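Here the complex is missing one protein chain, while the rest keep their positions.
Order as written gives the chain letters A and B; numbering starts at 1 within each chain.
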Amino acid sequence: MRPNDANIVGNVHGGIILKMIEEAGCIIGTRHCNTQNGDRCLAALVRVEKTEFLSPVFIGEVAHVTAEITYTSKHSLEVQVKVKAENILTGNEKLANKAALWYVPCSLQNVDKIMEVPPIKYASEEQEEEGRKRYEAQKMDRLETKARIEEVVPPPPNQEQHTVGFSQSSLIHLVGPSDCTLHNYVHGGVTMKLMDEVAGIVAARHCNTNIVTASVDAINFHRKIKKGCVVTVTGRLTFVSNKSMEIEVLVDASSLVDAEKGKYRAVSAFFTFISLDKDNKPLPVPPLKVGTILSLLSEVSQFIKT
Amino acid sequence: MRPNDANIVGNVHGGIILKMIEEAGCIIGTRHCNTQNGDRCLAALVRVEKTEFLSPVFIGEVAHVTAEITYTSKHSLEVQVKVKAENILTGNEKLANKAALWYVPCSLQNVDKIMEVPPIKYASEEQEEEGRKRYEAQKMDRLETKARIEEVVPPPPNQEQHTVGFSQSSLIHLVGPSDCTLHNYVHGGVTMKLMDEVAGIVAARHCNTNIVTASVDAINFHRKIKKGCVVTVTGRLTFVSNKSMEIEVLVDASSLVDAEKGKYRAVSAFFTFISLDKDNKPLPVPPLKVGTILSLLSEVSQFIKT
Partner (left out) sequence: MRPNDANIVGNVHGGIILKMIEEAGCIIGTRHCNTQNGDRCLAALVRVEKTEFLSPVFIGEVAHVTAEITYTSKHSLEVQVKVKAENILTGNEKLANKAALWYVPCSLQNVDKIMEVPPIKYASEEQEEEGRKRYEAQKMDRLETKARIEEVVPPPPNQEQHTVGFSQSSLIHLVGPSDCTLHNYVHGGVTMKLMDEVAGIVAARHCNTNIVTASVDAINFHRKIKKGCVVTVTGRLTFVSNKSMEIEVLVDASSLVDAEKGKYRAVSAFFTFISLDKDNKPLPVPPLKVGTILSLLSEVSQFIKT
């Protein structure tokens, strides 16, 4: 881990870890899906399950990422990934993250053609059965989320500190070649890194301290983002407890040059951040001010969601 | 802003800010030019007006870049961009930079075909009239500069400290995929970042202190640079006052593989740097030694220019 991977006090950004996780998942998924005959294909990320950042990772530590395919349906597969951080000066090792990702194989000839996934062998029937349950659950959740997130419109900015509008932040990014896979769509890991960046800025603006990613709710990738698009990533506080901040992050994409116009919602997720002092001890988070109808509505929608 | 964006005492390089400004200008310009029928096109940077770095930006701060189209001629458009730096720990905000950029829309089918720019609406006739004046002025300046810069040949190196030849520096850079737009020409912002890098090394060699970009004279992009080219960026002192150093930076491009051989002058500009102590207070700059005919000629040409 290098200085650029970390914040000013040396904690590696959650987004960097999510990007590595996705890279491992993409490699193992793509390799597996090409073990059969037919079109060559790439594994495209469609969902990351809720994941927790168990220990912080620091500059100078070595991250070990291991991935395993744990379930296959006809057209998708689940990869479980573990990240361990090793301090090569002291020999200490700790588990930094565990995540589960869902991929679908897209043909390299025609990116809209979903290929079949070769089945894996399970150690036991129970294992297969548990995988099937996870598969059904995520399928359901993806459908629900898709309907809901299309309607979300971020509220207008607000100058009053500790309101939703005050810390709300957006970044735009022009998708370049290094952000993309072999078929010129953005790597899921690149998008997650941008999402974590925006969420981190929202959290820091709210509490004016050093903040770190504590966990990420399920991330759903509804639509692909092509090279040459502009992505707008918007984050806003949706809930604040004494200990943590929940931030909804929405990713909208629009092509600058293509015939097909219009902005579309591509990805969405909730990130949870905590506030830390200089010795990495948790600090209390200032409460969210409810001054406007919009932030009120936001709280209501939050209430309904939970 | 990350550690890699800054010098060793934490000031973000002017080149990083110029690159962000250009990215914003390119996005808004390209988006506007594709609102009409006809070939899809990309906005190519042809000129950046003189700009001043009003406040330094530091690692850990968040930079906000906002861009607006302020004038359109038949084949070009002006974008005005503002950069604000926000310290998210203290909430302080300051204006870091204001710039005006000129773009022309190039067809994606044929990069040499300049498309028409859809007109914008002006708030008042005065506004349009002022835009027209800026348009005429930059057009004139671009023609004049083009003729002049073709002839400039940097002097040979010199071992004596504080001479022009002593601090003169060149870098070469092989244009890679990430440096390029969708039609495989170098982003103007990438070139400006390289120019600032060389100018910074010249300035640091002259005064052996921490230096920062104070302002950039108008930058004219005379010819495009294609993917796979080698660019040579050369900087040399052209004027030194007690408070600042003026450095001329020339960008030459040559293709490594294309049939069309030969080096050509692609971009040129003057950068002004100041020298700072550890607390970011200005330091006096050592005077320029005039020991040789060549450095004398350089001073003369400087005199004529001003």
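FYI, contacts are C-beta pairs under 8 Å (C-beta built on N, C-alpha and C of every residue); 3 or more make two chains touch, one makes a residue touch a chain.
Note that the coordinates shown come from a computational prediction; the quantities given were computed from them, not determined experimentally.
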Which residue from A:118, A:177 or A:286 sits in contact with the chain not drawn here? A:177
Among B:197, B:217 or B:248, which one touches the chain that has been omitted from the display? B:197
So that we can see where the missing chain sits, which residues of chain B does it touch? 3-4, 8, 169-174, 176-178, 197-198, 200-201, 204-205, 208-210, 227-228, 230, 256-257, 261
Note that chain A touches the absent chain at residues 2-4, 27, 30-31, 34-35, 40-41, 59-60, 62, 86, 88-91, 108, 177-178, 180, 182
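Here is the rule we use: only the chains that are shown with their structure count from here on.
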Quote the value, from 0 to 180 degrees and to the nearest 5, of the angle by which the CA atoms of chain A must be rotated to coincide with those of chain B. 120
CA centroids of chain A and chain B: separation to the nearest Å works out as 36
